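All protein chains but one are shown at their positions in the complex.
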Amino acid sequence: MQTRRETLKHSAAVASLLAATGLFPQYVQAFEKAAFDAKTINEAVKAMGGSAPVESKEVTITGPDIAENGAVVPFGASTSLPNVKRVLLLVEKNPSALVAMFNVSPDVEVNFATRSKMGQSSDVYAVAITNDGKAFFAKKEVKVTLGGCGG
Amino acid sequence: MKKIAIALGLIGLSAFAFAEKSSTDSIAEYRQMLQDGNPADLFEAKGEGLWTQKRGPKNAALEKCDLGKGPGVVKGAWVELPRYFADTGRVQDLESRLLTCMQELQGFSAEEIAKTPFGKDEQNNVTALATWVAAESKGMKFNLSQSHIEERKMYEVGKRLFFMRGGSHDFACATCHAQDDKRIRLQDLPNLTKNPGAGNGFGAWPAYRVSNGQMWGAQLRLNDCYRQQRFPYPLFGSEVTIALGVYMGVNGKGGETVAPAIKR
Amino acid sequence: MQSKFLLPLAVLAVSVLTACTSPLPSSADLDKLTKDIVARSFRAEGQAQLDRVSPDEDNLLCAQADQTGVAINEKLATAIEARNMQTIKAPADGKFLGDFKEGEKIAQSGSGKTWTDKADAANGGNCYNCHQISKEELSYGTLGPSLYNYGKIRGVANPSSPESKPIVEYTWGKIMNPRAYNACSSMPRFGHKGVLTEMQIKHVMALLLDPASPVNK
Partner (left out) sequence: MADPMRIRAQAAGDKATVRVLMSHEMESGQRKDGTGKIIPAWHIQDVTATLNGKTVLTAEWGPAVSKNPFLQFTIKGAKAGDKVGITWKDNKGDTRTDEATVS
């Protein structure tokens, strides 16, 4: 894990150098493509530098029990755990599980809300990754209904 | 993944808690969660900018547009529309009136804009303007005039249209919107023949549709109602759409406008 | 078409004369005005042609009743029911029930016949829009009665038995043309108006009446 994180850090530094030259717009961000392409929760967490996640009461995911529409499903992810580096929001049954990743800094509370698309009813995960690469999660089942006249 | 699934078998317990809550309660909770952060705000901001921006062949702003309460008066205009306008000699709703202003003040062709498909070019600007104008009356109560004979005639026509059965499915507006406490699938159906349904239902548009991420004005709302009714295509700003606006708006008298709302 | 609205002068001249003082025109004149307004407000789009806003006699009578709140008289209602009853045809092969799994799909689908639907695409039944049907589907409407346990409640143990014949035939007729039983029913005339094919109606029949269907569990 350590090696991988080092690698990531390194590539991020390279990317920002490249970005500074302005010649390589595709390197403007160190976008974690592998994590966003991952099909499963574990793969995505691993690509973000976390070990296999374990459940924790100190991680919270908020969201609706039923979503009237899968195009917009509101979620909140927070944790009271110390030394958290990243917070991930994932929808298990989406084509790619990872929805969003937040890098935590000492200047913000570890509490983020955004809205996700959901292709179908699924479990939704909030995962907190600590500075030492441990990953903790909370999950919630969300049913997606077919709304409207269906036409 | 397997590991997580096994570890999580325990969580099945929480499913019991869900079962206690009715699906209607859960949907209400979902809607509540979306209230804070309605993307309609984005369109409202755009509309506000468009109102004062010099545009069109005449390179003019819309600031002198008369929405019924005198040139440039925006606040409170929405809750009195549709109304009769002496300068055009007809009853107009917000969107058709905006077209008049865009033509007269800015030199756009109202006919061209009316023919433009929803979501394209100047139609997008009309929707944004309507969103801002409606938002300026947020919290005010509907109070449509019925003093002009044309306004009263339009109410009567609107009532007839509301109950008109047609299309392949024999649907009328009234099929879904003339009773209290009914729903289609999981969506509550406002009774548009009286309050609170008429005020809440008609008074919610322009609204942001989460299902397709689009901002819909009342014209597009009615257009899609007619599509779902399996009727032919109502022309933008046509008399049927305005008459229905008068019918619902008058029925909603005293109801508070919540536009721009957020809808499924 | 739009230019009508943009040439206000002619209308203005008329409305100046009629403003303020005039009483409302008669109900018949307003009916006529509505008809004229409909004629100039719609255009054909896709399969939704303008004939769809020329309601038949049944729809005109029922709409009038809905709008005025005065129910149509019994004689007229009987006449509407009789002429709609005439349109109902029993299945050519004598079989009323198809596959309930197909029926569920048709009940779920709300598409078909709009100007955005392809004219040759299969239409949906829109059933869940108004009715509860299977217990599993939470997203159902309440405009029509619940159809959960439809066959079971009515004691249909074997849909092809003579005892079940009346309820099977009634259900068939109700889907084909509900206005044979209730002159101003809000339910679409699925068979009569060609919304569903005979085969599709058989599948929906199975969903409601087959003892193996989830509806009757």
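Per-chain residue numbering starts at 1, and chain names A, B and C are given in the order in which the chains are listed.
In this text, contacts are C-beta pairs under 8 Å (C-beta built on N, C-alpha and C of every residue); 3 or more make two chains touch, one makes a residue touch a chain.
What you see is a predicted model; the values in this text were computed from it and never measured.
Student: Of the chains you can see, which ones touch the chain that is left out?
Tutor: If we consider the entire complex, the absent chain touches A, B.
Student: Which of A:45, A:59 or A:72 sits in contact with the chain that's absent?
Tutor: Counting the whole complex, the residue in contact with the absent chain is A:72.
Student: Given the contact definition stated above, which residue among A:41, A:91 or A:128 touches the chain not shown here?
Tutor: A:91
Student: What residues on chain B make contact with the chain left out of this view?
Tutor: 36-37, 39, 41-42, 45-46, 208, 210, 213
Student: Please give every residue of chain A in contact with the chain that is not shown.
Tutor: 25-26, 28-29, 31-32, 35-36, 71-74, 76, 91, 94-96, 98-109, 111-117, 119
The rule we apply is simple: only the chains that are shown with their structure count from here on.
Student: Farthest chain from chain A, going by the mean of C-alpha atoms per chain?
Tutor: Taking each chain's C-alpha mean as its centre, the farthest from chain A is C.
Student: Averaging the CA atoms per chain, pick out the one whose centre lands closest to the mean of every protein CA shown.
Tutor: B
Student: Could you please state the distance in Å, as a whole number, between where the Cα atoms of chain A are centred and where those of chain C are centred?
Tutor: 47
Student: Let me have the rounded angstrom distance from the C-alpha centre of chain B over to the C-alpha centre of chain C, please.
Tutor: Their C-alpha centroids are separated by 26 Å.
Student: Measuring centre to centre with CA averages, how many angstrom lie between chain A and chain B?
Tutor: 36
Student: Provide the list of chain C residues touching at least two other chains, using ranges where the numbers run on.
Tutor: Within chain C, residues 114, 126, 128-129, 138-139 contact more than one other chain.
Student: Could you list which residues of chain B touch at least two other chains?
Tutor: 23, 184-186, 227-228
Student: Mind pulling up the chain A residues that touch chain B in the complex?
Tutor: 40-42, 52-55, 63-69, 71-72, 74, 115, 123, 137, 139-141, 145-151
Student: Residues of chain B touching chain A in their complex?
Tutor: Result: residues 1, 3-4, 7-8, 11, 14-15, 18, 21, 23, 26-27, 29-31, 33-34, 184-187, 210-213, 227-228, 264 of chain B touch chain A.
Student: Using the touch definition from the top, list the residues of chain B that touch chain C in their complex.
Tutor: Against chain C, the touching part of chain B is residues 23, 84, 86-90, 96, 103, 110-111, 114-115, 147-150, 152-153, 156-157, 159-172, 174-176, 178-179, 181-186, 189, 226-228, 230-241, 243.
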